[in-house]
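The complex appears here minus one protein chain, its other protein chains still in place.
So, chain A:
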Amino acid sequence: MYVAVKGGERAIENAHRLLAHARRGDQSVPELTLDQISEQLGLAVDRVMSEGSLYDRELASLAIKQARGDLIEAIFLVRAFRATLPRFGASEPVDTGAMRVQRRVSSTFKDIPGGQILGPTFDYTHRLLDPSLAEGFVPEVPATAEASTAATPRVTDILGRDGLIESSPEAEDGASVGDLTREPLNFPADRDLRLQNLARGDEGFLLAMGYSTQRGYGRNHPFAGEIRFGEVEVEFFAEDVGFAVPLGSIELTECQMVNQFKGSATEAPCFTRGYGLAFGQSERKTMSMALVDRALRARELGEETLAPAQDEEFVMSHSDNVQATGFVEHLKLPHYVDFQSELGLLRKLRKEFAEANTPDAMKEAAE
């Protein structure tokens, strides 16, 4: 019995020993190294870094190994570690316009300054299982070319030149950056907190929410203005020296969705923005995030709010998979005490029901 007052401790110990054994699997198979995970399961690492809110490939790889490939468990491990780290400030906003682009596609224009760059992508692969991967597989040397020096202006900036899209809100100088990991969340929440919540939010949840907007639940027909993936510099303003110093570079995926807006009494019709940003190559995540971000702006833009994806409180309260999994899985914990009281009540109610429906009682009621 897993509840036994004595013996529980040994049961837990044994369970964890068994888990370690199961995690390792057949010991005649070579053990996974962190490098193998980081290099060959790169997109899993990217997802764990994004939703774990910690940019560290090695720790994310370790978490994936320890979690037996369960990514939500790995995200949980990373989050729990991250919570112990001191926070010494916020970086300068990264300039994604200056990104060293590995991939960049726009579905709004046939050609764009700087060009469309497919980069490493599953797009247009036919999903036919490839038996050659089962054995030792040496990929062909990739085609290379001189890195282009052409500027790659953001597509939304090109639209912005003609005033066809709403301008991006500017950050107020000196305004502090909201952080829902350090402050309690209040509704209505501002867009910075919403975007932070979505960036940490579960990819599957955001995908379903974004999908629902495309299928008509809070419709706002979007175009993928641009999706870009590459490396950007992170800078930090150091008070001591009085200027921004580079901290290093990180890989990011950014998605700008272009959405319709019919205008209002005071504003001419123009396109509106939905925004997504995540660590590593996370296209599904950033696209979903951009769809939901735009849906959550419904009230601000004076649109009807009827669908789940437009409901800020609903989305923000349920997007976090570490919170969600904890509460769903808490149902595994003992509930004997409250269950016992329910059981007692139910027995009482059934008894009363039976008494009220005996032939005698029925006769009485009829008279």
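Simple rule for what comes next: a contact is a pair of C-beta atoms (placed from the backbone, for glycine too) under 8 Å apart; a residue touches a chain by one contact, two chains touch by 3 or more; residues count from 1.
Quick note on the criterion: contacts and distances are computed from a predicted model.
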Per UniProt, the name of the complex member that is left out, chosen from "Alpha-D-ribose 1-methylphosphonate 5-phosphate C-P lyase", "Cell division topological specificity factor", "N-methylhydantoinase B" or "Acyl-CoA dehydrogenase domain protein": "Alpha-D-ribose 1-methylphosphonate 5-phosphate C-P lyase"
Contact with the hidden chain (one of A:Asp123, A:Asp173, A:Asp338 or A:Asp360): A:Asp123
Full-complex contact with the absent chain, from A:Pro93, A:Pro131, A:Pro169 or A:Pro359: A:Pro131
Of A:Arg191, A:Arg219 or A:His318, the residue in touch with the unshown chain: A:Arg219
Identified contact with the non-displayed chain, of A:Arg161, A:Arg182 or A:Lys332: A:Arg161
Chain A, residues in touch with the chain not shown (by the definition above): 109-113, 115, 118, 123-124, 126-129, 131, 134, 151, 153, 157-158, 161-162, 215-217, 219, 221, 262, 307
